[in-house]
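Please read through the structure below; I'll follow up with questions.
Removed: one protein chain of the complex. Kept in place: all other protein chains.
Coming up: subunit A.
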Amino acid sequence: MATSGFSETQLTVRHAVMQTCSRFPNTYWQEHDQNEQDPADFHAAMAKDGWLGIALPEPLGGSGLGISEATMMMQTIAESGAGMAGAQSIHANWRVCFGVTEPNAGLDTLRLSTTAAKQQDGSYLVSGQKIWITCAQVAAKMILLARTTPLDQVRKPSEGLSLLCIDLDRSRPGLEMRRIKKMGGRAVDANEVFFDKYVVPAGSDALIGEEGQGFKLILHGMNAERCLLAGEALGLGYAALARAAEYARDRVVFQRPIGMNQGVAHPLADAYMRLEAAKFATYHAARLYDASRTDASIRLDEVGVACNSAKYLAAEAAFAACERAVLAHGGMGYALEFDVERYFRECLVPRIAPVSREMILNYVGEKILGLPRSY
């Protein structure tokens, strides 16, 4: 990756994260992927060096950096060979997981059906189902988005949702979880979580912000999340491309390196340019997001379009790079030990999550091109 144009702080972050990640080579991630084992020691190493608090304000013990730096951190983690598994272990962990997505709502978040019913004594009774909850098996707490006022009693569907920080006490009744077998990122667990009148005790100070205003809080984080995912996709793409180029230089068939064949070289060169272009889109979006916090002239939908575009472009560029990296390896691309099959399995994640490609296209069509909404 070309590093011109990055700030000194971004490059410092990149260098320091690389150092920590260098202790966790590809073989570490191969094993954890194969054994579906949580990368707890990787997470501990990142936590010890203060990386989890990168964007947390300094008075709270963080480093007060922006999404521009956090995106660089996530890219560097993925690029080290840790891939999406490494990145996801930073998103969610033994402290906390996030419970937003539901099987019966999908992208139509406002129609989520998990309820948190407030009782006379101030406690909440949570009922419903969440899905694709990363690290639910190991997390102590969950940030839960649930409906506290029924849909038919609110003025707008975006109201009546609340954000709660709840204990995940697996010994208490009304809480069950089931691990989902999945294509990639197997080191990190993803789960279905079932609540059935699970009690969030009164006085546990669970409510975040105001009751009924939870969706606004989620929206606030969504654009930042797009940037981070874009960074992770880039990291994965650059990692795959580096492996492919290395292999194409070294592998000799017909008495010459296969990279001498333009049929091998050109798709990789094309993938590089796509990654670079997506990189500019990504760090532009991250800068815009950071600047929008102090510059009121930056419109929110401008940030939204930039962040969604970045996620889209980075995911597609990463997919191209990972697929071509497998193909450049020929049969060896199919073997676990060359890592590119793992990257390829993982590179589908940023295409699908946290929002589908189609919804991004809908969004840009509507907000930028002024086309009528189809859904």
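Heads up, the rule we're going with is that a residue touches a chain if its C-beta (ideal position, glycine included) is under 8 Å from a C-beta of that chain, and two chains touch if they have at least 3 such contacts; residues count from 1.
The working rule: contacts and distances are computed from a predicted model.
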item	value
Hidden chain of the complex, named as in its UniProt record, picked from "Probable electron transfer flavoprotein subunit beta", "Mitochondrial import inner membrane translocase subunit TIM23", "Protein transport protein Sec24A" or "Coupling of ubiquitin conjugation to ER degradation protein 1"	"Probable electron transfer flavoprotein subunit beta"
Candidates A:Phe6, A:Trp29 or A:Trp51 - the one touching the absent chain	A:Trp51
Contact partner of the left-out chain, one of A:Ser63, A:Thr149 or A:Ser356	A:Ser63
Residue in contact with the excluded chain [from A:Thr20, A:Thr101 or A:Gln213]	A:Thr20
Residues of subunit A (touch criterion as defined above) contacting the omitted chain	12-13, 16, 19-20, 48-51, 53-54, 58, 61-65
